[in-house]
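Structure provided below as structure tokens; questions to follow.
All protein chains but one are shown in place.
So, chain A:
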């Protein structure tokens, strides 16, 4: 292991740099020093254990809102949609209590259970995150329309609590939805700066759910890592363009209340301080895109690929000027460009938190199966996502290069305090 790697690890553990430097000094430089340092790190690890909440890369699980929504996007996502198999409401309550407990522990970088002394039992925690930092893990839970009513059945006596907004999204033009990537009674969005940490979280939560809920579909996703992009600019999607430039400001409580968090009077009280999550699994035909000339690519987005600036402007965050005309009288930003249609009149804003995905090869075509796991949070799908997507699906030039293969809508529950559980407002 190189020295550089050590420093990264050390920082993520929240270990004071001074002691580390002192140790290196004492130990000397070079291979031997590093070896001695290695055992030193081990002992520091045990000292810092139990104090994980003060570490830099821990996002608190508890709070008024669930984490993983306004949290700065981590490097990776593991998203899972589940079908509930139990028919008892009490099982659901038990499940969410156990999930809350386990999620709070994992968010602190801790295993979900003590090691048992009985070797005839499997370990409680699956173990692959042993010794890893919390990596800013967030776990966000949501409930889908089918949890309330499925096949006309009021499955858990929750029908009266179903928000008007929580219904299947309408069919949009050009939708090519596949059952295997669509819907779900529940969802888990686990985001972390380490894929193994994110996967560990979902794996253990699914294990806890055995007998009560099963996986319906799952999709991991990635962004450029923060290590790779020291400036932490807007990430680029697999078409090479910056994606996520126009997002409401997560640091502004006012904007979040206006665009993301469900407010009093919006619907049933149980969802207050929660949010709606739209998931779209969008396949991107990257081979086709790659043989499209730059001019055409930029016309498709209405932005310059290099800077990310909208047409007619210089910088990425410059304001979109949809009235700007070319000398020949044509719109500078084409009417069918992605940026223009997304923008509309500017009144609808959604908090996008998407990730790219690549699932190996599309067996039918031999092309990459790659694309965008679109994730957006909003206060009202009918007033925000749906009108935007209607515009996009009807005439977005980008539609030539993409296909919506999966879709789901979830109500992300409000947060909870230590001692409470996610879903408490809905189930009790």
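Throughout what follows, a contact is a pair of C-beta atoms (placed from the backbone, for glycine too) under 8 Å apart; a residue touches a chain by one contact, two chains touch by 3 or more; residues count from 1.
Keep in mind that, in the parts below, contacts and distances are computed from a predicted model.
K.L.:
Select, from "Na+/proline symporter", "Peptide ABC transporter ATP-binding protein", "Iron uptake system component EfeO" or "RNA polymerase, sigma subunit, ECF family", the UniProt-recorded name of the complex's unshown chain.
P.N.:
"Iron uptake system component EfeO"
K.L.:
Decide which residue listed in A:101, A:150, A:207 or A:236 touches the omitted chain of the complex.
P.N.:
The single option touching the absent chain is A:207.
K.L.:
Just checking the interface: what residues of chain A touch the absent partner chain?
P.N.:
85, 117-118, 120-122, 207, 210-211, 214
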